[in-house]
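Excluded from the complex is one protein chain; the other protein chains are retained at their positions.
Chains: A, B and C, in written order; residue numbering restarts at 1 for each.
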Amino acid sequence: MKPSFPFINIQKEDFDLTSEIATLRQGYKNIGAVVSFVGTVRDMNEGENVSILELEHYPGMTEKALEKIRLEAHQRWKLEASLIIHRIGQFSPSDQIVLVAVASQHRENAFYATHFIMDYLKTNAPFWKKETLPGGRTRWVDSRVSDKEAEQRWAT
Amino acid sequence: MKPSFPFINIQKEDFDLTSEIATLRQGYKNIGAVVSFVGTVRDMNEGENVSILELEHYPGMTEKALEKIRLEAHQRWKLEASLIIHRIGQFSPSDQIVLVAVASQHRENAFYATHFIMDYLKTNAPFWKKETLPGGRTRWVDSRVSDKEAEQRWAT
Amino acid sequence: MIHILYFAHLRERLGQTEEKLPAIHATVSDLLVDLATRGEPWKEALVDNSSLQIAVNHDIASRETQIKAGDEIAFFPPVTGG
Partner (left out) sequence: MIHILYFAHLRERLGQTEEKLPAIHATVSDLLVDLATRGEPWKEALVDNSSLQIAVNHDIASRETQIKAGDEIAFFPPVTGG
């Protein structure tokens, strides 16, 4: 089945940075800059050890929300190509969770766009994290004020 | 021979993003963010087609200049690890030229540091580009005012 | 009918993933007030909860958003992905 948003992937599987970037750049000879962000599972959060991180999402809305953010980035900056991959399921520390990659002719646009997409994703895409702590206790991760502030810096 | 600056590599060979990032992250379980920048050869510059790009550098000074920029980034932001790879020699359009990768606990630091390192590298590391244009003409690439301006935005 | 979805700790708190209800509410607010009549924890989670997030048909919505038959209405806490 052809996905409706080819540059958005919600998947259980891990991703390979080199091959994702190669796919992104394919066919473009005028790209001079590729900025990528990879989010990974930290073994600590709020002062407690984290052994398992679970990611839940809202199928259907997630893809739509991410595509909206991606297109907004293309409207704000001159970009050649971009992609967002977000994994769901159960993860261990140092596992990869998310990839945002942006290709442009000049570096500044790719830097700003990648940062923008991540800041918006953090506050606008329907994903939720649940942590397993020592002894098997679980807790849902709280949203951060700092993430909301990071988003608001991009307000036009 | 062990390099004196293990996180700086000047090399003719291509690099693989996935394995470089894996090396960078090795041993750190508290990394939540990895930002990377890859600079690639565009097939056009200043309105002319470019078929070959040659990169010359100043051995000895290059490594020292890059390490200074890298350490400056670690002083300005809380980072876990960083690396700079810059290739030299002859390249074709879409070849990879440079990789800057920065790992940190929180994304903002990695974004700023990667952008900072690239902006400083552009104006402070002794590399020079020479382009081959249609018909075999060659020209040395001019430094850009915009690069100097980009550097100056980081002035403390 | 309307289709209602619950996510993350709301889903766990309410012990409910999704449900279908008759389309008898004009706005999200009307629906929430109706759900709150089920008692706790519904009232606390849906009405006395200033951080409640709402989506109607996959778009972020508010208590004032109008709803109609066939709509998919989701309730969830602030998002924490990335």
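What we mean here is this: contacts are C-beta pairs under 8 Å (C-beta built on N, C-alpha and C of every residue); 3 or more make two chains touch, one makes a residue touch a chain.
The structure displayed is predicted, hence computed values, not measured ones.
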Query: For the chain omitted from this view, which of the shown chains does it touch?
result: B
Query: Just one of B:F15, B:W77 or B:F127 touches the chain that is missing; which is it?
result: B:F127
Field: Residues in subunit B touching the chain absent from view
entry: 39, 55-58, 60-61, 64-65, 86, 97-98, 118, 121-130, 140-144
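In this text, only the chains that are shown with their structure count from here on.
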Field: Separation of mean Cα positions, subunit C and subunit A [Å, integer]
entry: 26
Statement: Note: subunit C sits from subunit B at a C-alpha centroid distance in Å of 49
- prompt: Which subunit A residues reach two or more other chains?
  reply: 39, 118
Residues of subunit C whose C-beta touches two or more other chains: none
